[in-house]
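Pasting a structure here, questions to come.
The other protein chains are all here in position, but one chain of the complex has been omitted.
Right, chain A next:
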């Protein structure tokens, strides 16, 4: 009797709401994937098919070659990777300084890190456009790289501070006793133990840069330099939208962040709990 009640309770309190929630979360992904393999006739036809038949790969070939997603993919990859290297480097330095030193102005620096994250990008677009234009950065990859670095340093530094705090000071002290200096200790002792944190931070930074739209949309004008989000935006700006290509382009754009998310996910819960802020 009691056992039966428990099972019923579990169904109504856990499995039923969970199923609804999972359908809500997953259907958009599944439907985009299904659509990306359909022919144009199957997409516009009234017959709903949950599995594409015939399943074709044409949309991917078209979006990759004709819509030049091969170029945009490389553009995104170049910009994100270049930014990522500097972001990780700066975050390690900031994180170490924040976790291991007490210095005057530490609070002010934290205020700068948190304050810049609350700032809407949109306010910055106008003055940055004017400034970047004066120094000839507009419509170059550098404009994006420089901005992405600045945009990502605050969150990743706070995240890195948490990772550095997790390494026991005693192992550093042991190295000092052996006569190693701060810098040598950092390179030989701290850096290796920090590796998982560095990979997590790098993944976070990459996903955020990969997804960025507003700055890329505002600063890049020549099509050859478009990043993937901007290219997708222009695909729906066209008069007749090719939904098959759109779905295929979306799936291509989704692959890197979703794959990296699998790795980030386990750090996400503890990382956000540690007081790092980022939506």
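As a convention for this text, a contact is a pair of C-beta atoms (placed from the backbone, for glycine too) under 8 Å apart; a residue touches a chain by one contact, two chains touch by 3 or more; residues count from 1.
The rule is simple: contacts and distances are computed from a predicted model.
Chemist: According to UniProt, what is the chain that's been left out of this complex called? Choose from "Carbohydrate ABC transporter membrane protein 1 (CUT1 family)", "Oxidoreductase", "Collagenase-like PrtC family protease" or "Spermidine/putrescine import ATP-binding protein PotA".
Modeler: "Carbohydrate ABC transporter membrane protein 1 (CUT1 family)"
Chemist: Specify the residue from the set A:28, A:136, A:168 or A:196 that touches the hidden chain.
Modeler: Residue touching the chain left out of view: A:28.
Chemist: If the missing chain were put back, which residues of chain A would it touch?
Modeler: 10, 13-15, 17-18, 21-22, 24-29, 31-32, 35, 43-44, 46, 48, 90, 93-94, 96-97, 100-101, 103, 105-107, 109-116, 118-131, 146-147, 149-151, 153-154, 157, 181-182, 207, 210-214, 217-218, 229, 232-233, 236, 243, 246-247, 249-250, 253-254, 257-258, 260-262, 264-265, 268-270, 272-273, 275, 277, 279
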